[in-house]
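Note that this is a trimmed complex: some chains were dropped, and none of the rest were shifted.
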Amino acid sequence: MLNKLPSSISALLAIRADGHSLPAGLYTREDVFEADMDVFFHKHWIAIGLECDVPEPGDATVVDIGKTSLILLRNDDAQIRVLHNVCRHRGARLLGEGKTIVSKLVCPYHTWTYELTGELSYAPHMGKDFDKDCHGLKLASFKSIGGLIYVCLSDEPPEDIARLEEAMGPRLAPYDIDNAKVAYQTDVVEEGNWKLTIENNRECYHCSANHPELCVSFVDLDFGFDPEMLSPEDREQADEHFRLYEARTRTWEADGYPSAAIEQLVDCATNFRSQRLIISGAGESQTHDATAASKKLLGHMTRKDLGDTHLWGQNSWNHFMGDHAVVTIVIPLSASRTLVRTKWLVHKDAVEGVDYDLGKLTEVWIATTDQDADLVARAHAGVLDPAYRPGPYSRFSETNLNKFASWYIDRMQAHGY
Amino acid sequence: MLNKLPSSISALLAIRADGHSLPAGLYTREDVFEADMDVFFHKHWIAIGLECDVPEPGDATVVDIGKTSLILLRNDDAQIRVLHNVCRHRGARLLGEGKTIVSKLVCPYHTWTYELTGELSYAPHMGKDFDKDCHGLKLASFKSIGGLIYVCLSDEPPEDIARLEEAMGPRLAPYDIDNAKVAYQTDVVEEGNWKLTIENNRECYHCSANHPELCVSFVDLDFGFDPEMLSPEDREQADEHFRLYEARTRTWEADGYPSAAIEQLVDCATNFRSQRLIISGAGESQTHDATAASKKLLGHMTRKDLGDTHLWGQNSWNHFMGDHAVVTIVIPLSASRTLVRTKWLVHKDAVEGVDYDLGKLTEVWIATTDQDADLVARAHAGVLDPAYRPGPYSRFSETNLNKFASWYIDRMQAHGY
């Protein structure tokens, strides 16, 4: 007979060894995928988009999270709303994919019509005793933190998003992301489990061998290394980098820009980490030569030497620089497919071809994202292999993966799995 | 943990509320799909095609119903037969998709050869003690009602098809569908559950917003409306329509054409509804200007003012007019995909380009079918959404959907689900 895998998800969770990648089934099984969607994409807060995705009243965009379809819109009094994209009559989708401009939400099936608040205002042939008040569109809980929109699909959203809010509000304020514009967006489907996508993002151990474009501006040392494997010259360079980092951090903080690392990665529902990092080389931006891609800086920024404020979340990673920001959202499509949606933001008044060159703006992260998609696919294919055994994380350069894996196990168990 | 759906099909059936669409799982779950195929497509009578699909001896066509493949053919003495398309040797398909002409049915694998009656007449290398009589092709039960072929794959076909036979024999006789010809056929795959396809067909509440071409000739009022929502002028128009309808019906019936509504929609296995409806505008046919598409009328018809004899069945809808007929058969492909096969019929001697223009003949229902496919896909996507809740049917314009849903529940329960 088959040497059966442990039959329950809880057994898989229990056998995971600290310091090692997850048992295969946690990356590959369909039942685990369903559980992941339940815990992490319905009961937790998830990044879904940006205020500047819908800059004007009447702007609307559809974001699908698993089988859930959400309408992110700005209503007539300029307020953001997140509504379920499901007519209360016979369930038809109100809006299709992508962006649109609406004055009302009219279901194309039988013309049931909703206000941008979700209220049902017209439902023909339903008779005079029909109670429209009970048939408004369902609302999703959301928060805008520095212009980033987080949604929770559960009725009991985790309260510990407060710390993310508190930490990132001041850090993001100078970038004024509410008033940025999305200069470009890509949707890349990675052929791997969403947790492999996140793990891949949580270390830069793989950077030097895989991301030549990113390594111009990004310092992989910041994400851990084994000091004993460095050559004396490399060791000297590393020491120099960290001396510089400490000096810069002091200056930045003195100038009123919070910079130190802040993290909530374990023992929490809402995980995040942020830190202001040095951009190497020309020091301005994540571009091919590390100089700014946009002459017009973001928001209230007056300096290009404020480094890269990175922000990790459960299903996102972000880089905020003087001239532009890169915001990435991760949406699982199945146990083995994951959507990676990346948006490049510039000042809302920056003009393409005048203030910024779109190629220069996007090329580093387009290349990096494609390289990562290949790595995640290789990892997923290997994890499916019966010969896979959970391998050891480096205690230098993969500590954040170990935290992620531990947090994952904790959260699943906290929800009864 | 996941708030699990009720785990059994019977629980899903039990929670359905009268006046509301079905619980999501009944539209979306794979186990429900298997049960639907068992009850509705193996134990019930299903429409599969037409006598005029195989007009001459030796004509054969393959119709697939789920994993069952049927050969509809006319044998040497001009009799219709429906045979299972499975060789009794090692199971190979005898015929591929589509139409063909055969004198025998020869399995391409090892040349086992069957007569058009299904009898095995040649099986090489099987030895002299091999009993060919036990290895004929399996026959399926069928009935031809006015030229429409209904099949039942069960050994105990529901007897209440008798009422359909009795009702439709006389109504269809003048159209002489046995001697029509299929001028055109389309296969459209709708991305939705077959019950959403049927529900969509059972109301014209969605017509005015979605079917401009059909609305030239089709009167949506005939399928229900809320009188209080009509404007005084619309109300006057409606009254006029129903006065005209009553007058016409009297004339038609007096002229020997049964016209009144007849239905068996609940408390039965074999559901159907028929009624002779007024064609509006020029009053002749479902075309872009409501005039006839074919100069040569169907069968024994001598008048173009006999309206539209509509016929609904469990997996079909049909419109019989003076000059042509449109016959549609619905075949589920999976829980979320449904084949909609439409055939346009004219008199067998009508000549394309002389008696009829193929574009004019087909354009209204091609457009309508494409529009419906989009609506069904929107409905299915929404029903998959965790935010979907069964919605209220209009008690004016969706009463037939409520009957369909109730009949569906009853039939499932009658078969032990």
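For reference, chains read A and B in written order, and residue numbers begin at 1 within each chain.
Criterion: a contact is a pair of C-beta atoms (placed from the backbone, for glycine too) under 8 Å apart; a residue touches a chain by one contact, two chains touch by 3 or more.
Predicted, not measured: the structure shown is a model, and the values here were computed from it.
This structure file shows 2 copies of a single chain, while the whole complex it describes contains 3 copies.
Please note the rule applied: only the chains that are shown with their structure count from here on.
Taking CA atoms, the transformation carrying subunit A onto subunit B includes a rotation by 120°, reported to the nearest 5.
Taking each chain's centre as the average of its CA atoms, subunit A and subunit B sit 48 Å apart.
Residues of subunit A touching subunit B in their complex: 34-35, 38, 42, 67-69, 84-93, 108-111, 124-128, 130, 135, 138, 153, 415-417. Subunit B contributes residues 1-2, 21, 199, 205-206, 209-210, 224-226, 228-229, 375, 378-379, 381-389, 391-392, 394-397 to its touches with subunit A in the complex.
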